[in-house]
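Note that one protein chain is taken out, while the other chains of the complex remain in position.
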Amino acid sequence: MAQYHQFDALVVGAGGAGLMAALYASKSVNTAVISKLYPTRSHTGAAQGGISAALGNMEPDKWEWHAYDTVKGGDFLSDQDAVDILCKEAVEAVIDLEHMGLPFDRTADGKISQRRFGGHSNNETKQPVQRACHAADRTGHMILQTLYQQCIKNNVRFFDEFQMIDMIVIDGTCRGVVAVELKTGEIHVFHAKAVMLATGGFGKMWKISSNAHSLTGDGPSVALRCGLPLQDMEFYQFHPTGIYKMGILLSEAARGEGAIFINDKGERFMERYAPTMKDLASRDVCSRSIYKEVRAGNGIGGKDYVYLDFRPERINKYFEADGNPRRVDAEYIEKRLPDIIEFVRVYMGIDPITEPVPIQPTAHYAMGGIPTDLDARVLLDENGAIVHGLYAAGEAACVSVHGANRLGTNSLVDLIVFGRRGGKKMAEFAKQTEFLPISQEVHKPAEAMLNGIRNNDGKEHPGQIRKELQLHMDEHVGVFRTKQGLEAALEEIRGLKERYKRIHIDDKGVQWNTDLMEAWELGCLLDLAEVTAISALARQESRGGHYREDFPDRDDKNFLKHTNVWSDNHMSYKPVRMGRYQPTERKY
Amino acid sequence: MSMIPTPVIADNNPYRARYLANQKMKPRNAFERVAWQFMRYSGLALVFLALSHWGLQHLINSVHDLTLDATISRWGIAGQTATLEIWFWRAYYAVLLGLAMMHGLNGLRQVLYDYFHYRPLYWGFMVLSTVLIVFVSVAGLAVLLLGVNAAATGAAVVR
Amino acid sequence: MGTLLTILRESLRYKGREAQWLWLFHRVSGLGILFYLLIHVFDMSLAYFNVPIHEEMIALFKTPLFSVLELAMAALLIYHAVNGVRVAILDLRPELWVHQQKVTRLSLMVTAILTAPTVVIMLIYTFNANFGHVATAITH
Partner (left out) sequence: MKVHFKIKRFNPEKDKKSYWGEYDVEAEESDRVLDALQTVKWEIDGTLNFRRSCAHGICGSDAMRINGRNSLACKLLIRDAVQGGKIVVEPILGLPVIKDLIVDMEPFFAHYRAVMPYLINDTEPGERERLQSPEERARFDDSTKCILCACCTTSCPSFWVRGDYVGPAAIVQAHRFIFDSRDQGAAKRLDVLGEPEGVWRCRTVFNCSEVCPRDIQVTQAIGEVKAALITGRID
C-alpha cells in the first residue's frame, strides 16, 4: 500500500518557480514541495547572468521598454498582456527578492547594480540598456539559495528526492500526484487541492546542451500523458555560447561586459548580421549567425565552432571602435565573471583573459510547455478552459511571455513573477475548495508502469536509445530545420519509442534505483521529442528560435498563433493576444 | 562568566542597528570558547615553562644528576623554613604543574569527547581521568609546597 | 565500537593535506606528554610521601630503556610545542593556510633543530652515566 499525504497546496519541483510558489502559498495554506533533487540542486542555480527589471538604477529605464524588448525578442509571438504583467511586476519582484536577503551586487550608492544583456535596449536611443540585476555571474544560484532559505524560515514542508511519476486528473480536476521516494523506492500518494508543476526544462533531448542531466521534462510529459496539451513546443532556444563540445553555458553576461564573437578570419562577424546591437543581438539571431559563418567555411580551422573573445585588450579595442567610452581590465573581468572564467579554465584548460574561447550553440531553454493563463492555471484546451486545481510555472510552463524566443534574464523574471502569482492563486483556491475524493487505487497505474520497466526483459538498452535520440535531435531539430530533416527525425523518434517498449534495465532493485528512474525519464524525453518534431514540422515559417530553411521568412498571416499539441499527436492553434505592439520586421 | 562583551560602536557604524538588535542575545554557553582560548594561552605559557624546565632537567642537568639533594635544593625540606630561592622554584613549578595539568586535562576531554559517543562511557572516563589528574596534581603540589619529607622514609636522609 | 574503528581506519585513508597529519600527531603527542607528566609528577610527589619508592623510581628512570623513552618524550614535547604555536598562529591568520607546505616544513624543521642537539646532549649524558669512561674521554 502506498503512503498517503494530504496538503492544501502541493508544488512539484523546487527550482525558482516552485520555491517562489511554495513560499507564497505557504503564507496562508498548508503547503508541501516535492522534488527529485535536493532543492538547492535545481537548475535555476545554474543561471548566471542576471534578472531583468526596469529599476532604472543605472540609467533611465521603463518597464514598457522592457515589455517591448520582450515582445520583439519573442518575435511577436508573446501574449502581450502576460508580457505587461511580467515586466511591470518584475520591478516589485526583484525588490521582494532583495528584501528576502538576496545579495545583489551594488552600485556605489548602495542600490542594486544592473548590467547590459542581449536584446535589452533603451527604446528611444535603441542602444543597449543596463537592466539585468546581478550577483556576479551567479544570479540564479543566489535566487535559488535565497528562496530555499526563505522556505526554511517559513517552515515549508519538503519532500526531497521524491520523484513525481503520475498525476491524478479526474473529470478535468487535478487532485494530487503520485511520486516515488527515491531512497526507499516506496510509492507515495499526495492528495492536494491545488497542484503546481514546476519541474523545469527538457534540454537533455539534445546532446550539446547547457541543461542538467535531471532536466528531462517530467512535468510536461506527465501532463501530456494525462491528456493535456503542450504549447509552442517547436520553439526551443539554442544559446550561442556553449563551451565547445560540452555545451556548458558561458553567460551572455560575458557579451554584456563587452565580449565579442570572432571567426577564423578574426572578423567580428556580428557586425554584418546585427548592425546596431551587434554581439548583443538576441540569442536566436546570434546562434544562426554562428552557424552561417561555419557553413561559409569561417569556423575556426574550418570546424563547427567560433571564438568568444573576452580578452580585455580586444574588448577595449571594440569599445573604442563603437565609440563607447568604457574600458575594462583583467581584474574587472575576473570580478564580474568569476564563474564562467573558472569554467573555461577548468573544462577547457585555457585562460580566457589571454586566449579566445571556442564556443558553439547549445540547447538551452524551452519557450514552450504546459499552457497556462495569467495566474499560472493550466489550460485544458485552446479555448481557454482551465484544469481546476492544476498550476504550472517556470520553464515547464508556457504563459506565454517568451513567444518564439526568450530574452536573456527573462526566464528568472518569469519564475518569480508567475511563480508568485501561481502561489497566491493556489492558496486562494485551496481556501475555497474541499478535497475531492480519490480512490485507494490511484497509484496502481503508476506502480504498474514502473514495475513494467523494472521487469521488462527486452534487448534494448536505454543508454543506447538516449544517445540516438540526442544525435537525431542535434542533427534535425536544432538551429536549422527542414521538412525532410524533421520528417526523418520524427520517424527515428517513433522508431525509438517502439524500441523503448522492449528495454531492459540492469538494476531490478527497489531502493535508490537510478537505473529505473533514468529509464522512466527517457520515456518522458521521447514523448516530448515527438511533439516537438510534430509542432516544428507543422510550422511552415521561421520565427524566433524556430528556423525553417525551406521557409526562411516569418509568416504573420498564417502563423501568428500558438501551437497546441496532444499526446495522440493532434494539433490545434490559438491566436496570440496582441496589445500595444504590432509585428514589425525584427532587426538588431 | 562574561559572555560576548558588549560592543562599543560609533553612531555612524553601519552595523549599529544590528548591534542594538543583538545586544539582548548572548551565547548560552561560553565554556567551549573559554576552553579554546585557554588551550592557546596556556600553550603559549607552556612553551616557556615546560621547555625551560625540560632544558634545565635534561640539558643543563640530566636525569642522572637527579638526586634527592637536588630536589631538596629546589623545594626545600618539609618543616624547615624556605629561602627566597626555594619559594621562587616552588612558584615556578606550581604554575607549570597547574597549567600543564589543566591543559592536558582539557586536551584529554577533547579527545574523549571525540571518540566516546556513549555518554556514560565518556563520563566514566572523564570522572576517572579528572580524579586521577587532580589526585596527582595535589600530590605534586604537596611536595612542591611542603618540601621533601625525609620522615616518610622512616629514617633520616644522610648522604 | 565497530563504527569507531571504521571511522579511525577511514580517516587514515583520507588523503588530507599536511595539516591533517600534523593535527593527528599533535593529538598523539599531547596524550603522550600527559601520560608521561602524570607518572613524572606522581614520582616526584613521592619525595614527600614515600622517599624510598621515589628513589627506586628515579633509579628506574636512569636505566637505558627509560633514557630512550625520554628521548622520544623530548621529541614529542618539542613537536607539540612548535605545532601548538603553529596552530595558534593559523587560528589568528587562517589565510596563511595556502602556505601550508612551507609552514609544515618550517615547523618540522624547527622541531628538528630543537630536538637534534637535545638528543645529542641527552645521549652524551646517558653514555656518561652508563659508560663513564667513554664520556670522560669525550668531554676531555
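Read from first to last, the chains carry the letters A, B and C; within each, the first residue is number 1.
In the analysis below, a residue touches a chain if its C-beta (ideal position, glycine included) is under 8 Å from a C-beta of that chain, and two chains touch if they have at least 3 such contacts.
All of these numbers come straight from a predicted model, not from anything done at the bench.
Every visible chain touched by the undisplayed chain in the complete complex is listed here: A, B, C. Of the listed residues C:Ala19, C:Leu71 or C:Val85, the one in contact with the hidden chain in the full complex is C:Ala19. Of A:Ser26, A:Gln150 or A:Thr199, it is A:Gln150 that touches the chain left out of the display. Considering A:Met20, A:Ala82, A:Ile248 or A:Ala430, the position touching the chain not shown turns out to be A:Ile248 (whole complex). Mapped onto chain C, the footprint of the missing chain covers residues 7, 10-11, 13-17, 19-20, 23-24, 87, 90-92, 94-95, 97, 100.
Of the residues in chain A, those that touch the hidden partner chain are 37-38, 40-43, 45-46, 95, 98-101, 103-112, 135-136, 138, 141-142, 145-146, 149-150, 152-153, 160, 183, 212-214, 246, 248, 339, 343, 346-349, 462-463, 466-467, 505-507, 509-515.
As for the chain not pictured, it touches chain B at residues 4-7, 13-15, 17-18, 21-33, 35-37, 113-115, 117.
The rule is simple: only the chains that are shown with their structure count from here on.
Centroids built from CA atoms put chain C at 18 Å from chain B. Inter-chain centre distance (chain A to chain C, centres taken as mean C-alpha positions): 62 Å. The touching residues of chain C, when paired with chain B in their complex, are 4, 27, 30-31, 33-34, 37-38, 41-42, 44-52, 54-55, 58, 61-62, 66-67, 70, 74, 77-78, 81, 84-85, 88, 91, 118, 121-122, 125-126, 128-129.
Residue ranges of chain B in contact with chain C, taken from their complex: 40, 43-44, 46-47, 50-51, 54, 58-59, 62-64, 66-68, 71, 75, 78, 97, 100-101, 104, 107-108, 111, 115, 117, 132-133, 136-137, 139-140, 142-143, 146-150, 152-153, 157.
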